[in-house]
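Of the protein chains in this complex, all but one are displayed in their positions.
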């Protein structure tokens, strides 16, 4: 971390929060609520963690309004409207800077003379850029990246090392793409032909719009025809699989190890939690939320919440989830009734 | 897409289909049934999508026999025996050509003088080929690929960029391997020894036969001894995990994010749908089909269909799946019976 010092009062001002307790406490860094020391700042964004707050040694804690009455013995509190957002701001203040990617083309990079390189671009060691590729102003192409023929990389986009973008795919502006990502591998399509499986040509591209982030080792396949389309502001975690001709709506969130089968279409603001899956050729409306590990097999309207495999509504999921205990109760009641009938017969 | 124009009549001839409607309609490209315009061709391969066909603006549509009576107002239909196969042919006609991989060794590639390079081979920028490796005639080694010691790559095989093939593994002829694939990492084996976990040496190889396709970021581990074996014509999607000593039978299909544990053996024509898993040391007979996300824990005979986790037959799966509604019915019937008994007792 950077060796800077900030007072509780100064931090409260920066995050636009309400200070409770001393404004003079000096902070040298940030930490989790369990590990934080007296000269560190931490955060608690949910009342259910009040015990952790109580036990913490953190000198300054960003808290939600529900915790405004917590003890200020040995600490100052800063009440924030959006604790996570405020904490992210403070973290950034103390953070060591990430490396600076040097502008220019490293001598070991292999850049086609037929590629078009923008201004203030950083092309790092052993990167390969093929003919017809276009790299936007201020973009960073990490070491060992492969940028295929006629690929377009937008202004200000950052490709970390060892990313592969295959021919003709398009990446928008200000995207962040982590190592090992593969954009534009062939979609998976085979048809039983007269002599075994025949490959279906995958002639389309991948189009990624602006402000998209893609996590390490995620794969996004090129379309059978037309495009696989990741719209702007979509955030994708590691090891996610996006199949051919899928469309992901703006600001959707795809958490680690989820997968989306061919030609599925997701609306705006959809959230697929970790390890979930979406069948091919179905549609998820705006704001649909899919629970972790769930497998969605049919289209869902906007705002739906889906759990389980095959995915169901919360009500259906709970009905299924509580079956064992409900079954035990019914069985007990059945045995009681059976006994009652036997007694009735005996009493005749 | 290529800027070519084809008439409905000409296309019907090429796909050996039956034309219904005008033969003169001119087509400049292909598209999905929802998005297609009047000068584009599309396809509908299942009667259940008849509404989409009705609403479509596509000028020419390849359809299955069930849809031969659909309206030909503003469109021509071409009835095909295998719509998918026919459409793939038309897509290929309009498709832009993929890049040509230049024959020769790029000056930035690092090729051991002890490697054996065939004729008409394309070794691209920054590829690394170790001593004893053999690259077959007409093979393409993409930029940044790593070909380990004594690896064999068959004639006509295409490795896209950034593929890793570790020492002594064998890849057959006419295979297609997408970026980020790792062939021949160590199998995962540890034994509790006297002083903690001891690594079990993984001394075998991976053998991949002819005409195999492997999707981006898939990993296939080397055997503990002997070989992990992918037989000919197997098609593997992205992010699939094949563990050590697994055997995959001819023409099997492994869909994205599925995984197969050590020493499992799959017969011919097995289909593992997306995200499914197969336990170690079990056998799946020819033609077994495993549903998406299912986890198979015991061996299955040829032709079996397995769903759920632990995977069951369709009958068992449906019995389990329909439990909540069957339970509700039983509960209602129980309450009715209880009431009946109470009435009976009251009436005595």
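In order of appearance the chains are A and B, and numbering begins at 1 in each one.
Simple rule for what comes next: a contact is a pair of C-beta atoms (placed from the backbone, for glycine too) under 8 Å apart; a residue touches a chain by one contact, two chains touch by 3 or more.
Please read these numbers as outputs of a predicted model, since none were measured by experiment.
Of A:13, A:66 or A:213, it is A:213 that touches the chain left out of the display. Contact with the omitted chain, checked across B:82, B:122, B:207 or B:257, is made by B:257. Here the missing chain is touched by one residue of B:9, B:98 or B:226, and it is B:226.
The residue from B:17, B:32, B:136 or B:180 that touches the chain not shown here is B:180.
Within the entire complex, the positions of chain A that touch the omitted partner chain are 1, 30-32, 35, 82, 84-85, 88, 91-92, 94-96, 98-99, 106, 108, 124-126, 142-144, 160-162, 176, 178-180, 213, 215-217, 233, 235, 237-239, 251, 253, 255-257, 274-275, 292-293, 321, 323-324, 327, 330-331, 334, 337-338, 341, 344-345. For chain B, the list of residues touching the undisplayed chain reads 108, 110, 126, 128, 130, 144, 146, 148-149, 162, 164, 166-168, 180, 182, 185-186, 188-191, 193, 196-201, 203, 217, 219, 221, 224-226, 239, 241, 243, 245, 257, 259, 261, 263, 275, 277, 279, 293, 295, 309-310, 316, 319-320, 323, 326-327, 330, 333-334, 337, 340-341, 344.
We take it that only the chains that are shown with their structure count from here on.
The mean-CA centres of chain A and chain B are about 25 angstrom from one another, to the nearest whole unit.
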